[in-house]
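Removed: one protein chain of the complex. Kept in place: all other protein chains.
Letters A and B name the chains as they come in the text, with residue numbers starting at 1 for each one.
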Amino acid sequence: MTPLLQVEHIAKFYGSRIGCTDVSFDLYPGEVMGIVGESGSGKSTLLNCLAGHLTPDRGAVRFDTRADGLRDTVTMSEPERRMLSRTDWAFVHQHARDGLRMNVSAGGNVGERLMAVNARHYGEIRAQAIDWLGRVEINEDRIDDRPTAFSGGMQQRLQIARNLVTGPRLVFMDEPTGGLDVSVQARLLDLLRGLVREMNLSAIIVTHDLAVVRLLADRLMVMKDGHVIETGLTDQVLDDPQHAYTQLLVSSVLQV
Amino acid sequence: MIRIENVSKSFVLHNQGAAEIPVMQGASLRVAAGECVALVGASGAGKSTLMRMLYGNYLTASGQMIVGDLDVAKAAPREIIQLRRYTLGYVSQFLRVVPRVSTLDVVAEPLLMTGTSMDDAHAQAEILLARLNIPQRLWPLSPTTFSGGEQQRVNIARGFAYPYPALLLDEPTASLDPTNRATVLDMIAEAKARGAAIIGIFHDAAARDAICDRQLDVTQFTPGLAA
Partner (left out) sequence: MNDYNFAYLDEQTKRMIRRAILKGLAIPGYQVPFASREMPMPYGWGTGGVQVSAAVLTPDDTFKVIDQGADDTTNAVSIRRFFQKTAGVEVTEATAKASVIQTRHRIPEQELRHDQILVYQVPIPEPLRFLEPSEVETRKMHSLEEYGLMHVKLYEDISQHGDIATAYAYPVKVEGRYVMDPSPIPKFDNPKLEMAAIQLFGAGREQRIYAIPPYTQVVSLDFDDYPFQPTKADHACDLCGATDSYLDELIVDDAGARMFMCSDTDYCSNRRAAGHIGAQGIPAAEDVA
């Protein structure tokens, strides 16, 4: 089977400082990869390099495009990459305001990606928006409200709906539950689990929260100071950590 | 079906002075389809450890850990995920509870992951739960508030939802009353009859003797202990 994403020796430097270095892995359809690390580990830098928000200094990110098979997105032209990020890719930001248009209604936010790929029937666009709002448990009667009138958790769910409406195959998530109340986090994680399974999504999730990866990720990569120090099945890395740092991380997590 | 050849394992606790704790050496075992083998040995001898190594939950330091045609010791994560989905089932000692997921969904999940429709998966889950005497009013609830025995029965239902060719059972009858214990033993027997290769850990000698064809004392693989 062809991997959906092939990451080869990605590196990003800031002068002499290492953002991330020598990161390689394959991701297959339906797999969720978690990237954990503490502040400064390079995980967000890595995610942004993979998603095309930053240009890596070295390496390739090959994506299995529908039309042309495996293509290196790092060397792709900007229009192609932007098209990819509107259709086959999705990016869920930590702060909903970075991933939503706050002065556009919920329905407009969800419909935008459809309109960007030439949906031209108002009724159908609105129907799809209502459908997706329902799937992320936002009531239909909020469709014309602006996200500024939503709670943090609702904004995040709206962001997810906005991203998933075009049926992407790969979702990048940057601390998707960061800053949310615990009960809201829980609901969001359940939603993500369900959607990942229903839509056979692949996902790359960056988080510092080990409980999130335990719940969502099949595989795990632990980063420190820009390097990947351990990688493997999530339950294996968390239950049988090999590296000193991983053991430290796992033992540091508070048990409730 | 299952072929364990000369495996070893040690833990290195880096944050405790890099203490190295060897826990297994030279372990070997073969289990054929339709066979049930019990792992025995004192507490801490490595029974659960061996099971976790077979499931890929613990890394195997050396040797071969073959399930079907996959060597788990050397397999890529993706391959182990596939193995866990379609080939190797695992009923752990304790149910890992995800709050807010209903009991029905917990049990249905292995079926949903292998392509069964939502309705069929739920129907099969209901049959299993009924068989294990979990009252219907509990089905829409999360197992978080259930008693230990109830949680264990949910765990077992989940483990037996999909007809795995290989099964790992860690203390499946612990915390069960005689009626439910008998049901579980029946379920294990049925799995054997359809050709599953089973490795089990049973504290309960009577249960063990009733269902297992052989025993393997893992103490012989513990480094530093005389056999």
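Heads up, the rule we're going with is that a residue touches a chain if its C-beta (ideal position, glycine included) is under 8 Å from a C-beta of that chain, and two chains touch if they have at least 3 such contacts.
Since we're looking at a predicted model, the values are computed, not measured.
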Touching partners, among the displayed chains, of the absent chain: A
Residue among A:Arg113, A:Arg169 or A:Lys224 touching the omitted chain: A:Arg113
Residue, one of A:Asp144, A:Asp181 or A:Glu198, that touches the chain absent here: A:Asp144
Per the touch definition above, residue among A:His9, A:Arg66 or A:Arg82 touching the missing chain: A:Arg82
Those residues of chain A which, in the complete complex, touch the missing chain: 78-79, 82, 86, 101, 103-105, 107-108, 111-113, 115-117, 120-123, 125-126, 143-144
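To be clear about the criterion, only the chains that are shown with their structure count from here on.
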In the complex, chain B residues that touch chain A: 11-15, 52, 56-59, 77-78, 80-81, 98-101, 112-113
Of chain A, residues touching chain B in the complex: 26, 28, 31, 186-187, 190, 197, 215, 218-219, 232-233, 235-236, 239-240, 242-244, 247-248, 251
